[in-house]
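Every protein chain but one is kept in place in this view of the complex.
Chain naming follows the written order as A and B, and within any one chain the residues start at number 1.
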Amino acid sequence: MGIIEKKKIEGILSGYKKLSIATVCSHSALQIFQGARQGKVHSIGICTKDRLEFYKSFPHARPDEFLVVDSLADVPVEELVARDAIVVPHGSFVEYVGEKLDGMAVPVFGNRRSLQFERDRMKMFSWMGKAGLRIPKTMKPEEINGLAIVKFPGAKGGMGYMIVKSEKEYWEKVGKKKALIQEFIVGVRAYPHYFHSIFSEAGYKTAYGHVELMGVDRRVESNAEEIARAVAAGGNVPLSFTVVGNASMVMRESLLPSFMDIGRNVCNSSKELFGGMHGPFCVETIVTEDLDIYAFEISARIVAGTNVLHHPYAEFTHGEMVSTGKRIAQELKEAFRKKKLNEIVY
Amino acid sequence: MGIIEKKKIEGILSGYKKLSIATVCSHSALQIFQGARQGKVHSIGICTKDRLEFYKSFPHARPDEFLVVDSLADVPVEELVARDAIVVPHGSFVEYVGEKLDGMAVPVFGNRRSLQFERDRMKMFSWMGKAGLRIPKTMKPEEINGLAIVKFPGAKGGMGYMIVKSEKEYWEKVGKKKALIQEFIVGVRAYPHYFHSIFSEAGYKTAYGHVELMGVDRRVESNAEEIARAVAAGGNVPLSFTVVGNASMVMRESLLPSFMDIGRNVCNSSKELFGGMHGPFCVETIVTEDLDIYAFEISARIVAGTNVLHHPYAEFTHGEMVSTGKRIAQELKEAFRKKKLNEIVY
Partner (left out) sequence: MGIIEKKKIEGILSGYKKLSIATVCSHSALQIFQGARQGKVHSIGICTKDRLEFYKSFPHARPDEFLVVDSLADVPVEELVARDAIVVPHGSFVEYVGEKLDGMAVPVFGNRRSLQFERDRMKMFSWMGKAGLRIPKTMKPEEINGLAIVKFPGAKGGMGYMIVKSEKEYWEKVGKKKALIQEFIVGVRAYPHYFHSIFSEAGYKTAYGHVELMGVDRRVESNAEEIARAVAAGGNVPLSFTVVGNASMVMRESLLPSFMDIGRNVCNSSKELFGGMHGPFCVETIVTEDLDIYAFEISARIVAGTNVLHHPYAEFTHGEMVSTGKRIAQELKEAFRKKKLNEIVY
């Protein structure tokens, strides 16, 4: 199934009399609903029965309305359109819905083409290359010489990633499975959260708006985060990288201009490649001891690290503590008011 | 000395004309006093002379009044009752006062029976079992096979815990000392902070009220937190676990329904076992790479991790940044106003 025509989405939008914000109940949905509430925008939670109690339990972060589905992969397109809804995609949404997103006849905040690039590693590399990012070397098994990280397609939240030290170890542990092999960069992983706006005059000017820095987080991974304890105790436990949480961090201030450049370059190259991204995105980076910044992935939508909610960088930008969820509601409201939703939705 | 009769406490309460909040000056006392100030409730610090200057030094977190004692174990019961005080127990309070708490003729927020369960490992295991929590395997020395953690009675704040890898190492390092041996689970330790309320309609419904999620922290332990440096440098330093601080963390959103279930199950089983807990509590957990959640302890009162003060989950629940200290004052005020103090105090 190909990607739905932009005109078709514009047609749907042209029938919208009001604005509502919908997302799948997972990942960063609480924050998105909270932001909609703060912006007084009607919110819709696409939710399975087993999670209903949970998503009802936060009075200030629950959606105004639920659409109950059998599986989070089943986005109820017609019900959403009937409710004048814009869908906000997030990591779990991208994972559950997968390629079905391409053809989905409901407006999506941002640009659904960007999520095609997020899904496909080759497209991702071309995007990062065009943005001029410094990326870890990709290798063939016979090129492994020192620590290498092996990533499998569809491995979500870091689950299943592994480290190998030699070609021999690669064939033993991975075998003929399809996998991406990258140089393992030792450093601090830092995840800057950006927001691209067509209305903002803060942040860095891009080819089609402005990009703001909203915050930075570190991922808390099991067992990587606490493997030192096992190692120090003499245990023999294989390293793994399942993300279980996130923690806030501020960066050495002299690194921030580079982070801003990275954000802008990613926006500008997205414009050239597929017409531009809108709203939240993240560039997954590692900062080495020489203060070099390596990028190893782009998330072309809200990341779970924004769940730390408030960060000094957003306060520097907006003068108050603004979450990415609130920022999403602001941008969509402004676009609705100015009849420009079709510019930031696809 | 047995536990004081509930009726006796009710008798004391019946003489209360106003409400004041008292605690021992340690652990999370600053937060508790700040919360009382925010709620305009009179606060009393039970303090040794050497700490007076410190607890006077924070204008917005100092108690309104001090009761100076020679030892933090000496709770001045009569002076507290004369001041219409409810005592808020915390970790250091439980440690200093110990079993004397049982007979103490002053109202205690929560349920002093719950602290009997916290003190006694066998009772704790029965509670965790009744709550259906997944717990690390408990072992005899001859069953040690891989990493095991050894905990001694009364070891507070993690001090003195050690890791062994074999029965041989156990006998060498521990010998015949009384100790608890548990399977060492490798993962990320996450400490969810809960609050049980008889007035709230947020969070999950329990058998006797609602349980809210206030936040999650990680403990910062010396030397476990930074042992990797020593190991990487080739040093040979034994692992240790003294808690020196706490840091905020947010969890993978799909883990949160399980954390809410855990909180509710602990409340419901507490109701069956000893009439229910009230106010703040914490379940100490470890999240593995497979996203399994192991619980290894319950703290039946405020934990020091809440000293991070503000957390997104409390904001999702209350619409503003509410500390556990403030939440305590809210609940006690509401109970006082509705003449229901006797339901949440024992």
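One rule holds for everything that comes next: contacts are C-beta pairs under 8 Å (C-beta built on N, C-alpha and C of every residue); 3 or more make two chains touch, one makes a residue touch a chain.
These numbers were taken from a predicted model, which means no experiment stands behind them.
Chemist: Kindly state which of the options B:Gly157, B:Gly275 or B:Gly319 is in contact with the chain not pictured.
Modeler: B:Gly157
Chemist: Of A:Lys6, A:His60, A:Arg83 or A:Arg189, which residue touches the hidden chain?
Modeler: A:Arg189
Chemist: Against the chain that's been left off, what residues of subunit B make contact? List them.
Modeler: 26-31, 34, 50-51, 53-54, 57-61, 92, 157, 159, 220-223, 225-235, 237, 240-248, 304, 307-310
Chemist: Which subunit A residues would touch the chain omitted from the figure, given the whole complex?
Modeler: The missing chain touches subunit A at positions 146-147, 163, 165, 184, 186-190, 201-204, 216, 218, 224, 227-228, 230-231, 237, 239, 247-257, 260, 287-291, 312-313, 315-319.
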